[in-house]
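Working notes, beginning with the structure itself.
The complex appears here without one of its protein chains, the remainder shown in place.
Right, chain A next:
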Amino acid sequence: MALPKETQRLVADPAPGISAAPHDDNLRYFDVSITGPDGSPFQGGVFRLELYLPEEYPMSPPKVRFLTKIYHPNIDKLGRICLDILKDKWSPALQIRTVLLSIQALLSAPNPDDPLATDVAKHYKENEAAAKAVSREWTEKYAQ
């Protein structure tokens, strides 16, 4: 199984702005933190996530969820993420690192046309500047 080595590499050589560490008692369960990308309303924030590798991994996608509150049209209040590669567009050639990079990219590029948190998406569509201000505020409030 490639899992231990993938984990080891992830811990030893993390992608910029991303860190992931497995739990001692369950190597399939990771504590992740992602820093908000520069230029986005999430800049300066550190967001905590949990990532779980199901036993079918890499044939089925990892389960990822935000633990830190975030005001984002594609992330709901339970932290669930609307991202195609975590659902039907999963490919076994993807890995933890690429998934986390995609999530970081999602923070840079919210997609209110495919919303999960409908009220946030509505806000983003109607008044993007105001919505971004809220995102910034939440980042300051919760993601420090």
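In this text, a residue touches a chain if its C-beta (ideal position, glycine included) is under 8 Å from a C-beta of that chain, and two chains touch if they have at least 3 such contacts; residues count from 1.
The definition used in the following text is that contacts and distances are computed from a predicted model.
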Name the omitted chain as UniProt records it, choosing among "Postreplication repair E3 ubiquitin-protein ligase RAD18", "Ras-related protein RABF1", "MIP18 family-like domain-containing protein" or "Small ribosomal subunit protein uS13m". "Postreplication repair E3 ubiquitin-protein ligase RAD18"
Touching the hidden chain in the full complex, which residues of chain A are there? Just list them. 2, 4-9, 11-13, 22-23, 26-27, 29, 48, 50, 52, 55, 58-60, 63, 65-69, 71, 77-80, 91-93, 95, 117, 119-120, 123, 130, 133-134, 137-138, 141-144
